[in-house]
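One protein chain omitted, others in place.
Entry: subunit A
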Amino acid sequence: MQTKRMTFSRSWLPYALLAPQVIITLIFFIWPSFQALRQSVYRQGDAFGIRPPQFVWFQNFQALFADPLYLNSLKVTAVFAIGTTLLSMSVALLFAVMVNRMIRSRDTYTTFLVWPYAIAPAIAGVLWWFIFNPSIGIMPYMLDMVGYNWNHRRDGNDAMIMVIIASAWRQISYNFLFFLAGLAAIPQSLIEAAAIDGASRMKRFWTIVFPLLSPITFFLLVINIVYAMFDTFGVIHATTEGGPAQATNILVYKVYRDGFVNLNFGSSAAQSVVLMGIVIVLTVIQFRYIERRVNY
């Protein structure tokens, strides 16, 4: 790629142009990260300054990984992230394949399918909260007709299913757009050649289309896992608040609960650092392999 080089006549100008972005990054990213890192190795003092904060090395982390509630949260997060990712990607792929087959109604469907992405996660949470509400919701009403007693306030599995659906719903739009673009980039003649080569519709999809989508699938996999782990705070907060009995208490939500509700800053900070580590690993994986793990 060719880089454009710009020469400034005044030497301070480029710094001035960069300054807003640098300042924002410093205030909203670097400084809080540093604070979290620092706090994660301290035991907090009391509110009156009688006992000052104490440097405790990695005791916060040790306590964290010995805590069954935190280990449970890790497990819950894994189930939630995998569930959300699989659901949103598979449904999005299905929609993309179907819309890709349309000719005239294609744009209309695309527009409708992208709309949910414009809805804030908290609003989506409230929406699903209404739909799944055990007393007034339509879903429990319909499930009751087939003999299933839905109550996500009591049943941890129900709660998990609900937050997965609520989180995946919005993400489907995003994934759909990428898959649709990916499908459009596959030359029609490849599909035709496969048809002449005797591959059935399903076989064409799994042996030609799906492998050719693999770079996009991999990209979306990382994006969706990151989304499910970090961007779903609003959904959880608006629906289950981590309950019942910790069944949907994912890591980000637990950070908030332990820090801002239970005021256990040391543990909360340590949890943030663990999350930071996970983000870093995911980002590295994405940058490392996204270019290379292309299938052809």
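Note that a contact is a pair of C-beta atoms (placed from the backbone, for glycine too) under 8 Å apart; a residue touches a chain by one contact, two chains touch by 3 or more; residues count from 1.
We take it that contacts and distances are computed from a predicted model.
Visitor: One chain is missing here; what is its name in UniProt, given the choices "sn-glycerol-3-phosphate import ATP-binding protein UgpC", "NAD-dependent epimerase/dehydratase family protein", "tRNA_anti-like" or "Succinate dehydrogenase hydrophobic membrane anchor subunit"?
Guide: Protein name of the absent chain (UniProt record): "sn-glycerol-3-phosphate import ATP-binding protein UgpC".
Visitor: With the full complex in mind, choose from A:Pro20, A:Pro68, A:Gly147 or A:Pro187 the residue touching the hidden chain.
Guide: Among A:Pro20, A:Pro68, A:Gly147 or A:Pro187, only A:Pro187 touches the chain that is not shown.
Visitor: Which candidate, A:Arg38, A:Lys203 or A:Arg288, sits in contact with the chain we can't see?
Guide: A:Lys203
Visitor: Touching the hidden chain in the complete assembly: which of A:Val41, A:Ala63, A:Ala122 or A:Ala195 does that?
Guide: Among A:Val41, A:Ala63, A:Ala122 or A:Ala195, only A:Ala195 touches the chain that is not shown.
Visitor: Kindly state which of the options A:Pro14, A:Pro32, A:Pro52 or A:Pro211 is in contact with the chain not pictured.
Guide: A:Pro211
Visitor: Could I get the residues of subunit A that touch the absent chain, sorted low to high?
Guide: 187, 189-190, 192-199, 203, 207-208, 211-212, 214, 295-296
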